[in-house]
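Structure incoming, see below.
Every protein chain of the complex appears in place save one, which is left out.
Take a look at subunit A:
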Amino acid sequence: MTNSGDAVRIVMIEDDAGHARLIERNIRRAGVNNEIIPFTTGTDALAYVFGSDGSGEVSSKRHLLVLLDLNLPDMTGVGILEKIKANEHTRRIPVVVLTTTDDEREIKRCYDLGANVYITKPVDYDNFSNAIRQLGLFFSVIQVPETQ
């Protein structure tokens, strides 16, 4: 992936700096070297994904992958997921939900809204880093849609 002309950028929306750092470390350990753009608030992340005009057109030319935490200070991750999957230009962006919630209804709701992967952050760190590494594997096989 890194050798493609327009490399996939990972948009990480995570308000907890510790979690963000742990996720990043594990992604790197998994051998994924794509650029990671961190956001701690939903507002900033949406501004990046949808552009300054909010139309989402900016993303139609980009290869993105979104790592999304559901518990954000300014809005819910579900809301962000909904917006991304509802927009013509952004709905093909793969969204990986990575959160502490393991509530079945929440998981089901995310998949209903179009989430591609749902990963629970386990307190058991080994499981956690395992999951992230598998995610790295997932990154390496995932086909990000070509720019139109």
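Operating definition for what follows: contacts are C-beta pairs under 8 Å (C-beta built on N, C-alpha and C of every residue); 3 or more make two chains touch, one makes a residue touch a chain; residues count from 1.
Here, contacts and distances are computed from a predicted model.
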Record lookup, UniProt, unshown chain, options "ABC transporter", "FAD binding domain-containing protein", "L-serine deaminase" or "histidine kinase" -> protein name "histidine kinase"
Where subunit A meets the left-out chain, the residues are 16, 18-19, 22, 25, 71, 100-101, 103, 121-126, 128-129
